[in-house]
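Everything on this sheet refers to the single structure shown next.
What you see is the complex with one protein chain gone and the rest in place.
Chain IDs A and B follow the sequence of writing; residue 1 opens each chain.
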Amino acid sequence: MVSFTSQRLAVALAVALTVSIVAFLLLHLSGDLATAIAGPEATATQIAEIRHQFGLDRPLALQYLDWLWRALHFDFGNSFYYRDSVTSLLAVRMPVTMTLGAVSLTLSLVIAVPLGVLAAVYSGTIIDRLALGFCVLGQAVPAFCLGLGLIIVFAVQLRWLPVSGTASWKNYLLPSFALAWYAVPAVMRLSRNGMLEVLSSDYIRTARAKGLRPSVVILKHALRNAIIPVVALAAVQFGFMLGGSIVIEAVFNMQGLGYLAWEAIARNDFPVVQAVVLILALIYVALTFLADVANAFLDPRIRLA
Amino acid sequence: MTSATSTGIDVTADALPDVALAPPRQPSGILWRSLSHGGLVVGGILLLAIVALALAAPLIAPHDPYNQDLARRLIPPVWQVKGSWEHILGTDKLGRDYLSRLMYGARISLMIGTLTVLISGTIGTVIGVCAGYFGGRVDAVLSYVVTTRLALPVVLVALASAALVGSSLHGVIVVLGLLLWDRFAVVTRSATQQIARTDYVDAARAIGCSTLRILLSEILPNILNALIVVATLEMAHAILLEAALSFLGLGVQPPLPSWGLMISEGKQYMFFSPWVIGIPAAALVALVLAINLVGDGLRDVTAPENRG
Partner (left out) sequence: MALLEIDNLAVDIPLSDGPLHAVNGVSFSLERGETLAIVGESGSGKSMTSLALMNLLPKQARRRADRLVFDGADLMEAPEARMRALRGNRMAMIFQEPMTSLNPSYTIGNQLIEALRCHRTTGLAAARGRAVQLLEKVGITAATRRLNQYPHQLSGGLRQRVMIAMALMCGPDLIIADEPTTALDVTIQAQILHLLADLKKEFGMAMILISHDLGVVARVADKVAVMYAGRVVESGAARPLFKHPRHPYTRGLLNCIPAPGRTAPGTPLGAIPGQLPTLIGPQHGCAFRDRCAFAAPECAGDVPFVTTGPEHHVRCVRVDALEAAA
């Protein structure tokens, strides 16, 4: 287990480094950064000045190392637009996105796993078909459309929940549901398939032959084994949700990381965009690493190898 | 004499969806299975209908989708009180006919879906086949590249890239094509690994076939099944992503009738005229649903062990 973990950690760190390079290079795609910052009316002198001011005249590798070094100290420079440190901007918006992500993940697991288990246990019956149909439909509805639809139904027509913003816990319900929508089909299918495979295994036959109640067979014996890959998938889906939150935050007007990034892109506020891309990618790398470890830990055959 | 059955818990097996390859099957078998697969038939018909409408748009669209008529703004669809048959699906905030825009929007979505998949499919297949066939260090490096790509938040990177490259129809296609190849790579790698181990590939190598020849004539035809299934699913993915990008203002630019753009333009009217966003949303759902049904159906029909 230890060697497995350290191996995975090494890979994760390598990926993290590569991702940081990509995030850095991303912003230099557009050609001359100095011109973009200076604006369309700038003179050549002004542009040169800006270039020097932001250290854009140094070799690229040096700029990258400098940026990386500062990033490791949580210094992402200042936002062009807000004139405030990027770090403080992130710090304010992060909790919103994290809360949204956490609630969405919980919601998606609470919906998808039982659905998948039911579909497996009643495989071939109408329950299974309905669950799969729900899945297929779910994958076809874009999250932002669902978000808008939810607003119309629950906020406008029924007036049960607020339309937008992040004032209270009620504000998180509709967006979380819309965001959870991303993950439900994948998690449900994995749960269903995992359960189906496990239910046909020999140790389930043994459990039934011992006279155990069906609920015990399914929940204690089957689920425990079927859930292992789902844990890993859930971690990965959380990563996707954080990335996809940009759309939901835009629809529901929530001041989170995604919304910040969206505004920053529109305003060519490069330091902010760089920082957000890096943070989200690093979180994703961390999550996949944790998912691998969890995967190994939950299976006694690997844990005690 | 009585009969009894065991409890409701089903103990029959159903394989996990790992990529598996279909053994060579008779064409007639596939055709028959396709026609009896409900999802595939429904999806196929729906998809063909949408494609037909899109292709025929210049001929049968009732109005010019770009023609603004501010005197006729926000007319509701024909089934509502103030609707009229002249604009069956109503008009948008600039008086443009919604039905026409919808049909032209289909052209955009389909074009984006197809071209993106062509680009990402090529990139992903090359990476996947090389990783699967050559194995060893090549595989390690390429898998690493795929892992790195997976770590990037796609929506964000797509947005940023689109903004930098310039938001436009072609910009979106290029950006998405360069980003969405991961699933192709993973699936083709897996499929190639399975084929590369077979006897007939060994035989081809033994008689001195060049690597390129083997890749093109032995490997590629046999991974085609899996490739087509992934292509349909990624097409749906690309269409949804473009809709999201356009909705956020960084994809296709006005006045093009992208469905995502139509939704974002209609957002401010959604409280009083929900159909302004409802209609393009329904079109999106219909197209993506049709493509997904076809993709799932193809997978079920060519390799039922992948079901789920």
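FYI, a contact is a pair of C-beta atoms (placed from the backbone, for glycine too) under 8 Å apart; a residue touches a chain by one contact, two chains touch by 3 or more.
Quick caveat, the model's predicted, so the values are computed rather than measured.
**Student:** From the list A:Arg83, A:Arg159 or A:Arg301, pick the residue that touches the absent chain.
**Tutor:** In the full complex, the listed residue that touches the missing chain is A:Arg301.
**Student:** List the subunit A residues touching the unshown chain?
**Tutor:** Listed in rising order, the touching residues are 201-203, 205-213, 216, 221, 224-225, 298-301, 304.
Operating definition for what follows: only the chains that are shown with their structure count from here on.
**Student:** Report, in whole Å, the distance between the mean C-alpha point of subunit A and the mean C-alpha point of subunit B.
**Tutor:** Distance between chain centres, rounded to whole Å: 22 Å.
**Student:** Quick check: in the complex, which residue numbers of subunit A touch subunit B?
**Tutor:** Against subunit B, the touching part of subunit A is residues 11, 14-16, 18-19, 22-23, 26-27, 29-30, 121-124, 136-137, 139-145, 148-149, 151-152, 156, 189, 192-194, 196-197, 199-200, 204-205, 208, 214, 217-218, 239, 242-244, 246-247, 250, 258, 261-262, 265-266, 268, 273, 276-277, 280-281, 284-285, 288.
**Student:** Which residues of subunit B touch subunit A in their complex?
**Tutor:** 7-17, 39, 144, 147-148, 150-157, 159-161, 163-165, 236, 240, 243-244, 247-250, 263, 267, 270-271, 274, 277, 281, 284-286, 288-289, 292-293, 296, 308
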